[in-house]
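A single protein chain has been omitted from the complex, and every remaining protein chain is retained in its original position.
Presenting chain A:
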Amino acid sequence: MLEVEQLSGGYSGVTVLCNIHFKAEPGEFVGIIGPNGSGKSTLLKMLYRELHPETGTINLNGTPLDSLTQKQIAAQLAVLPQQEEEAFSYTVCEVVELGRYPYQKGWFGRTSRQDREVVEEAMRQTYVDHAAHRTLDQLSGGEKQRVYLARAMAQEPDYLLLDEPTNHLDIAYQVHLLDTLKQWAAKKQMTVIAAIHDLNLAALYSDKLLLLNKGNQELLDEPSNVLKKQLLQRVYGTALSRVIHPFAPRPQLMLEPDHLTGNIINGPLETLQKEEINNELYVTSAMDWKTLSSAGEENGFIWARTFSLSMENWARKKAAFEGLDVSSSDMHVEEDMDGCIKVYTAVINKVGGADAGWTYRPDFVCILLFIDSELNEGEMAGVLAAAAEAKGQAAVDTVHNREIMFGEGPVTVAVSGQRSSIDTQEEIRRRSARLVYNRLR
């Protein structure tokens, strides 16, 4: 177990880090995050004793770091540095073998058979064994990184420290490297401590995150508690939003670039217009709307400029199957009183069923609800539910021979993302529902 208590220190008299304290258990992956200059590298340097702390203690398995020799430390703790200097063309094998240095005794320290086996195993695990006798300058950046990782693994460490390990690596290498580390951490009960710039990677791989801010320990907790929108916006001083990972129970953070998020269009509802493309009816807009549709596209949420209003062909096929006819659709637009919500509806009537006592029956309703406001995903889902309820209520209230209608048809909610005059989501939901109900009734 690695224990850090009340650690402070820095470079030649200038204190960079203040009062850091944390523990890392065997097998745990601790990510260190924080803005540039927050002290991530300084903390790592103190952990591998490149820097001596001014105050505080670091314990490796209960032993203070200060009471260990450099060799004893290296036999427990390995480092994958951010950037390696290389002057001569060593072969991969020679580089990896340097990892055995802490285990070689005596002045000349012969390489034992066991050393050789560990080196070979480390090269296999990092997939550089095929290049064992090639020199470093013949390798790509990603391969070199793996060679240095193999060297660190040849130290058979209990602790592995990494400084920006994914810098200069393409996404496949990033994922591969971190997956590998994660596996080893679990299998060998190795503690991994990594300074990571990429918050999303940090969120995906860390068991715990240590957030540093100007040399102080801001927070140490699991990723979902550390990667909070307000906290990160304060620490990093930039706007961002938190979203969920579609498949993994971890938060992800989205940046908000000015040129995409800062545009304000006056009266976005005004830009909407009906348009016929290939005999199908669409509503189009000059801007992108954040859209949630029960038609179930992508993850539910998409950005869209065109919205299909008719599913007439689909309705006709279905009606034909039931031996009925379909009347032309009945299209309407309606706006609420202060012009913040606009609803488009298309109703498709079934024709026939005289024996059942009706000739026209509104059967299929397509609802497009445009809201000039700022809603988050949950609020949009709330509006969608309210609109669907209103649709159901309208159906019940117009029941013909007690048959339920409006059984089919998507409800789509699109929001402009701009702050509007109505700002409570309660109000938006109520008005949207009323608008839909009024329209259909």
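Simple rule for what comes next: a residue touches a chain if its C-beta (ideal position, glycine included) is under 8 Å from a C-beta of that chain, and two chains touch if they have at least 3 such contacts; residues count from 1.
Keep this in mind: contacts and distances are computed from a predicted model.
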Name per UniProt, for the chain absent here [options: "Ion-translocating oxidoreductase complex subunit E", "Succinyl-CoA--3-ketoacid-CoA transferase", "Acyl-CoA dehydrogenase" or "Iron complex transport system permease protein"]: "Iron complex transport system permease protein"
From A:24, A:43, A:58 or A:93, residue that would touch the chain that is not displayed: A:93
Options A:138, A:261, A:424 or A:438, residue touching the unrepresented chain: A:138
Option from A:111, A:189, A:424 or A:438 whose C-beta touches the chain left out: A:111
Selected from A:78, A:227 or A:365 as touching the chain missing from the view: A:78
Those residues of chain A which, in the complete complex, touch the missing chain: 48-50, 69-75, 77-79, 81, 84-91, 93-95, 97-99, 101-102, 104, 107-109, 111, 116, 119, 134-135, 137-140, 151, 155
